[in-house]
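The excerpt is restricted to a subset of chains, each kept in its original location.
Note that the chains are named A and B in the order they appear, and that numbering of residues resets to 1 at the start of each chain.
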């Protein structure tokens, strides 16, 4: 094994120059695909992520439909060229688990009862993978769902914290993830600070965990601003371009965004 | 119909909870009786059968010779597989592992791996060519709730019971016990309404809003976590479950060590 690099210096500066509680650069664009009902493209550090939403639509296969509510199905997929060694196409155990917990996270915020027997199908593609792909995916999916006009209690912000060189830090980069001591991916409802996705492995004291959670909640609010901004830019364009023909549909979307704001 | 029954159960469970009680008579922070039988299967290199209340499962550890991963040529390979066998529940189906089985295997794996319970770097034989593959197979016999904890307990107990078949399978040296360096213990809580229930039974699991599993080590450090289901936790609730996991983990660790 290669030697562990020094991930954080005595002044708390990280390999890429970030401070402990600093996120990597994050940009989001909403409505990037033509065919999907909603979509979003996200770059976060070196992650490149595309999310597409279809629905609410008739649930297939039918026996999976729920008589009283919609099913949210998120499929997380890594493109074969998104990582150093080619990933074989198709779901593996890791992506199956991420798809499951991400679907559960969004089921907590979508108003499922409005769409009995339906499915809301979300496909999120990691086109290029840096660390933190699952929270990047989750953050993009939230915007794509809003772009599709799916009514939600709130957007969700995905964010991770971890520990490197004994220090609790936010949003691990690739080397930090490989050589660090803990990683805690989260999905947070920004306004209420509720936790809807939480995974962890590594080694943390209860105190370190609590410290990290505080950083993550603060970061979730930052991320939320970037998400809302993406949606506002999208609908600023939309209003001009689409007002006439897509009026009714757009109104619903606007409302969703309003609620968030 | 099933929905209606669940709603009635839910109301009943929540009313009891207000009085700090549960339908099977336990306290909210009390786990079900745990029995651990190490060495249940002679054909495995290690094994344990665990009953957690009526949840009944077996873990068999098999050690085979195989190839290492390209990026860790000198290390053995640890593989955790869970099979939700269809005899264990009317809701389990035949076929390749579905997401719940995969999640179970990965959460049990995470607890073992993040603590280096087994030091795989000592399971190499010829670098790049031949290493020990350590299969931890979780086989569910009867499903009455909380497979994450029962699976973790049985996996740990089976590893503590494992013999490296140096003589038997490799033909070099003597069979020797596998060294188990840590004892990660998983404790799972369900949230129903505003109440936290430790070690949810099947009835509780079915109506739970959210689930949180916390794995702690012998120092009380957090080593793995997994939140599930469609509800949410507040930060305070998460911290409460962490504290309970640390406390209950100690008892369970003792029970497994003494089995």
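The rule we apply is simple: a residue touches a chain if its C-beta (ideal position, glycine included) is under 8 Å from a C-beta of that chain, and two chains touch if they have at least 3 such contacts.
Just so we're clear, the structure is a prediction, and the values are computed from it rather than from any experiment.
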| item | value |
| --- | --- |
| Total chain copies in the file, per protein type | A x3, B x3 |
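In the analysis below, only the chains that are shown with their structure count from here on.
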| item | value |
| --- | --- |
| Subunit A and subunit B: spacing of chain centres that average the CA atoms, whole Å | 28 |
| Touch list for subunit A against partner subunit B, complex | 1, 68, 93-94, 96-97, 99-101, 104, 107-108, 184, 189, 192-206, 209-210, 213, 217 |
| Interface residues, subunit B side, partner subunit A - complex | 3, 72, 99-100, 102-103, 105-106, 110, 113-115, 212, 217, 220-235, 238-239, 242-243, 246 |
